[in-house]
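Supplied in structure tokens, the structure appears directly below.
Note that this complex is displayed minus one protein chain, with the remaining chains in position.
As written, the chain order gives the labels A and B, with residue 1 at the start of each chain.
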Amino acid sequence: MYVAVKGGEKAIDNAHRLLAEARRGDPETPELTLDQIREQLGLAVDRVMGEGSVYDADLAALAIKQACGDLVEAIFLLRAFRATLPRLAESQPLDTARMTIRRRISATFKDLPGGQVLGPTFDYTHRLLDFDLARPAEAPPGSAQDHGQAPDQPSPKDESMPRVTDLLADQDLIEREVPGDPHGPVADLTREPLAFPAGRDLRLQNLARGDEGFLLALGYSSQRGYGRTHPFAGEIRMGEVAVEIVPEELGFPIVIGEITVTECQMVNQFAGSATVPPRFTRGYGLVFGASERKAMAMALVDRSLRARELGEDIVAPAQDEEFVLYHSDNVEAQGFVQHLKLPHYVDFQGELVLVRGLREEALARRKGAAE
Amino acid sequence: MTPDDRMVPTVSGLGPGFGDGVGQSQAAFRAVLRAMSRPGTVEALAPAGAFAPPLPLTPAAAAVGLTLFDFETPVYLSEDPAGAGSAVEDYLRFHTGAPMVAQADAAAFALIFNGLETPPLSVFQAGSDQAPETSTTVIVQVASLVADGEACWRLTGPGIDGAAAFSVAGLRDDFADDLIANQALFPRGVDVILAAPDRIAALPRTTRVEA
Partner (left out) sequence: MNAIENTNHGGNGGHGGNGAGGHGGYNFAYLDEQSKRMIRRAILKAVAIPGYQVPFGSREMPLPYGWGTGGIQVTASIIGRDDVLKVIDQGADDTTNAVSIRKFFVRTAGIATTEETGQATIIQTRHRIPEQSLLPGQILVYQVPIPEPLRWLEARETETRKMHGLADYGIMHVKLYEDIAKYGHIETSYDYPVRVNGRYLTAPSPIPKFDNPKMNDMPALQLFGAGREKRIYAIPPHTRVESLDFDDHPFEVQTWSEVCALCGADDTYLDEVIMDDRGTSMFVCSDTAHCAERRAAGHRGPDGDAAPTGLVP
């Protein structure tokens, strides 16, 4: 029995000790350092920062180490830490047009001002296990496809690289993104619970923190006909942007640091009416770090969730605001799914009493009918 | 200074707040909770130490304010005939960071310095059927509060075992009519905290009053 009359505390202490041993693994193997995690498992760090909602690679690396590499657990650790932090200021909107670009691609134009920049990507790797990586290399190892010379690393682009959606908007071919009031309130679901209908600010915050797997599946479902949105990857860009705040005593923006983000702008199904000529519509994704799959899935789901606003029929899960926003958070979801591990024997006893009673009555009825 | 800091020293003539912000606000909250969950009971609320709110704000009402107000709660202050209201405003702004609003129905909390001049309760926010919790909590300073006193109101409703007797001095004569009209709005309606200088009582919207 795992339900103790006495001894629960000792059992918990022992469980923690066993977990610590399992985390460390074979002590003959050198212990992971946070630097190693941050530098060599960077995409895991990025996901944990994004869904954990804290841009701090060292804390994310610590969370990954503590969670034995379970990223959802690491996200939970970071979120719980985040909840204790004071809220000091609201940043100005990020200007991704001024990003120091490391990767930028558009699927909608063959070439465009600033060009296509592949940057670091798995896209064209052949997914062959690279056994060279299994051996610690003295020199930086080459990739399976590119033995020999070190890659010709393009320097970060910071020349003018207009966003594809801005180019389309200049020709009035895509709906304009009307900037919100820069001094108006910004919804924050970490301070106020979700309420419906949710504004786009709340929705994008929810999706940016949402579980990558959940958004991936929903985005995928929209491509397979469950609320089709005819998406084109207008542009995906990844790089560094400045974060600015306006301190009250200064009255003008100052840069407090740089963060790496991935932005995805989907160009979708056009819409028009008797009075408005047809224009493409938008779906938007923005996440911390290099998290391209998440940014793309987010952009698909954002667009699907605009169904009500754009007068489309709501027929698919990805278009259902309550369904998506209430179930996207993996910290909430993992807790509630796993709480089924907790004892429920009191309620189960109630069900046993009920089912036994119903069965006795049913058997008596059958017996009565037979006699 | 952060809006969270309730333990700031006196500066520029502002009276001190709680000496022990964590403990004193917890104790004050429990007094308010007891009062709200047992309408008609009178709870002592007189923070110890150098707690010194400016007049006309009394210690009990100030303790409620320092416990519940912050930058998320718009506060409406009644006019102070002696013109000292701005000292209270400065005090509350400094210790709680709460924004002051002139419109009664935009307030999460209203603070009425003189119970004899309480505005009609209907001027405050009563919430909506789908969000009745968005109503104003009205804190009214009164001269004295006595449970089971003479010449009193009879209270019934949730939180009361049978009926409670309750008397209050320093309230507008026809205030009971306001409370009766407010109770009829349920689930909408304001909730009232009555604050004598060193004690409080509460009349949530569920309490039926017979004068």
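In the analysis below, contacts are C-beta pairs under 8 Å (C-beta built on N, C-alpha and C of every residue); 3 or more make two chains touch, one makes a residue touch a chain.
Model, not experiment: these values are computed from the prediction.
Visitor: Among the chains in view, which touch the chain not shown?
Guide: A, B
Visitor: Which listed residue, A:Pro193, A:Gly251 or A:Gly368, touches the chain dropped from view?
Guide: Per the contact definition at the top, the residue touching the missing chain is A:Pro193.
Visitor: Taking the full complex into account, what residues of subunit A touch the chain not shown?
Guide: 1-12, 14, 76, 79-80, 82-84, 86, 190-196, 322, 326, 331-332, 334-339, 342-347, 349-354, 357-358, 361
Visitor: Mind pulling the subunit B residues that touch the left-out chain?
Guide: Here the touching residues of subunit B are 3-4, 6-7, 19-23, 25-27, 29-30, 32-34, 36-38, 67-68, 70, 72-73, 108, 128-130, 132-133, 135, 137, 157-162, 186-187, 191, 204-206.
In the analysis below, only the chains that are shown with their structure count from here on.
Visitor: From the mean C-alpha coordinate of subunit A to that of subunit B, what's the distance rounded to whole Å?
Guide: 44
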